[in-house]
Each structure stands twice: as structure tokens, then as C-alpha cells.
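In this view, the complex is presented without one of its protein chains, the others remaining in place.
Our next item is chain A:
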Amino acid sequence: MVEALAPVLEPAQTPAFRLFRNTPRRRPTPDRYRLSHLRQLEAESIHIIREVASEFERPVMLYSVGKDSSVLVRLAQKAFYPGKVPFPLLHVDTSYKFHEMYEFRDKFTRENDLDLIVHSNREALADNANPFDLGTAACCGQLKTRALLDGLAAGNYDAAFGGARRDEEKSRAKERIFSFRDQFGQWDPKNQRPELWNLFNGRIKKGESIRVFPLSNWTELDIWQYIYLERIPIVPLYFAREREVIDTGGTLIPTERFPFPERLAGRAKRIKCRFRSLGCSPCTGAIPSEATNVAEIIAEMLEVRTSERANRVIDHDSDDAMERKKREGYF
């Protein structure tokens, strides 16, 4: 009764404009209802993965064998536990990956009961496509972008998960979590769908598709902390040991898959190093490092502040290299 009379008893209020009423005051949150930032990111990523599994006919998860892929797979397992991950993994294989990546990929997918599909641009490989003769841009265009688009088309996939993060590179900072691609797989940065709250618009027409980035809001440090906390297996290339490399002025390129041994001309050296991100062996630089486990990598990261893509040769082609590749359909 008292409550019902409140509007009458209160002094009349006629402010000029009362569109807003103050948000209800909430009781302070007890400590046990706080969620650390990693658990919050985890919950949001799981939400995104489930949205895609529910709204799309044929989703696929792009699997690059790298650490972000390992985290992405773990999040997918969490999203559907106790069920199986309800979509396959697609590995776009340039054939230039490190041996350890292939070993890890096959063991990891087998042990985790994951469906793995491998797709390569066989025509280009038959023509001996390689970064040394074609240049990195053309080589990536054929062995990565083309192969990816063909692989997606071959599987008739309407949604593809990727492990990209917004902190990686400038043009990624504006990428949506659900990123629309036309029937040619192209991205139009000036015409992206607005993305509010956690409401994702996954509506597409036949032939169009969506790239989905559940790790959008994670940083490199978050990824490593999560790997540490969750004990997620990663390719041993991330850990430092002595490797045979060529020092190309700051970037250490491994000789492992270098196809023209005669061009090395005695420049190879053995240096204790590790990889911060994994791409194709001829185009991925290593950094000198002593970090042999995840905790040491995190410790090293806190001291060395160099962004992780700096050792990827392909990004430096031109200032807007990544934006151009993304427009064309690269992840």
C-alpha cells in the first residue's frame, strides 16, 4: 500500500526531459560473483561459438596448428561438452609448414577426436609455387588465400571460425566478430554490419558466408595465460632450443624447409631461439630466446615488448598489406 502511494506522495517532478531514469542501484557484488578477465573472455567466446553452431548449416573451424588455434579448439570443446565439437577443422596447408606442425596436428586432432580436413592448392604446388620465386605476396595469394577460398567452397561452408585477434594488427582492430564476406569471400571494411551488445547478425544469402573470430577481444598475453592455466598443448616450436637459422637482419629464418640449399652459402647458424607465431617455415622468423616453457614465455613477454607479427615477413610488404589481403579473402 505504501509503495503504491509513493507516486502520489512524492513531490511532483516535471523536468524538461525525462527520457532516462537512473539505473536501479545494485547491491555490491560479493567477491564470489566476480569473474576474472580470462573467465569472462572465455564465457564470451563460448557464447559466440554456440551462436554459430546454432544459426549456421555448415560451420567449419579454420585450424592453423598455432597456439591461437589450440585455444580456439579448447573453447569449442568447452562449448559443447559433454558432446563432441559439432563441426570439422579445416587446415589450409601450403606444404611449407614446419615438420613439427604436421606431427602435432595429426596427434592433437586424433587424441581430441576432432574431424580434420586438409586442403591445399595442388595446382599451384604442382607448378612449384614458392615464396622465393613468386615473392611472399603472390605466394600467399595462391597457397593461402586461394586455397582457403577453394577449401571453403569445396566444403560448402557458410561460416568459418578463425583465431584472429584485434590486438594483432591495425586493420584487425576494426574487424567485427561476425565478419560478412560476399560470394567471392571478400571483406568490405567500409560496409560492415554494426555489432552491438552480444547480438550477432548471422543472416546471409546463398553463396555468402561469415568469418567468425571468437578470440577478437583476447590479447597475446591473454592467450598465453590461458594456455598456462588450462595446460593447453601447443607445438614445441614455441619453446626455445637451438635451431639452424639464417640471420636476415634481425629476423631469424629457419633453414628447415629452405628449398634451395645452395643459396644458403654458409650463412646458416645455430642459435637458441623460438617462434612467437607460426606460419610457413621460409617466411616465419624466430627470435633469440631462453624460454623453454609457457611460464618462461610469459615472463619473457613481460620484459620484451615487441608485437608478435613483427617477425612475419609478409606483413611488412606495404603499410596496408594486411588490409589488402583481408579484402581479398585472407584471414
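To be clear about the criterion, a contact is a pair of C-beta atoms (placed from the backbone, for glycine too) under 8 Å apart; a residue touches a chain by one contact, two chains touch by 3 or more; residues count from 1.
Keep this in mind: contacts and distances are computed from a predicted model.
*Asks:* Using the UniProt record as the reference, specify the protein name of the hidden chain from among "Sulfate adenylyltransferase subunit 1", "Cytochrome C oxidase subunit IV", "Alkylation response protein AidB-like acyl-CoA dehydrogenase" or "Allophanate hydrolase subunit 1".
*Replies:* "Sulfate adenylyltransferase subunit 1"
*Asks:* Can you say which of A:77, A:136 or A:179 touches the chain missing from this structure?
*Replies:* The single option touching the absent chain is A:77.
*Asks:* May I ask you to list the residues on chain A that touch the chain which is not drawn?
*Replies:* 4-5, 7-8, 10, 12-24, 26-29, 33-44, 46-47, 50-51, 53-54, 77-84, 166-167, 170-174, 189-190, 192-199, 201, 203-205, 216-217, 219, 221-222, 225, 228-229, 295-296, 298-299, 302, 305-307, 310, 320, 323
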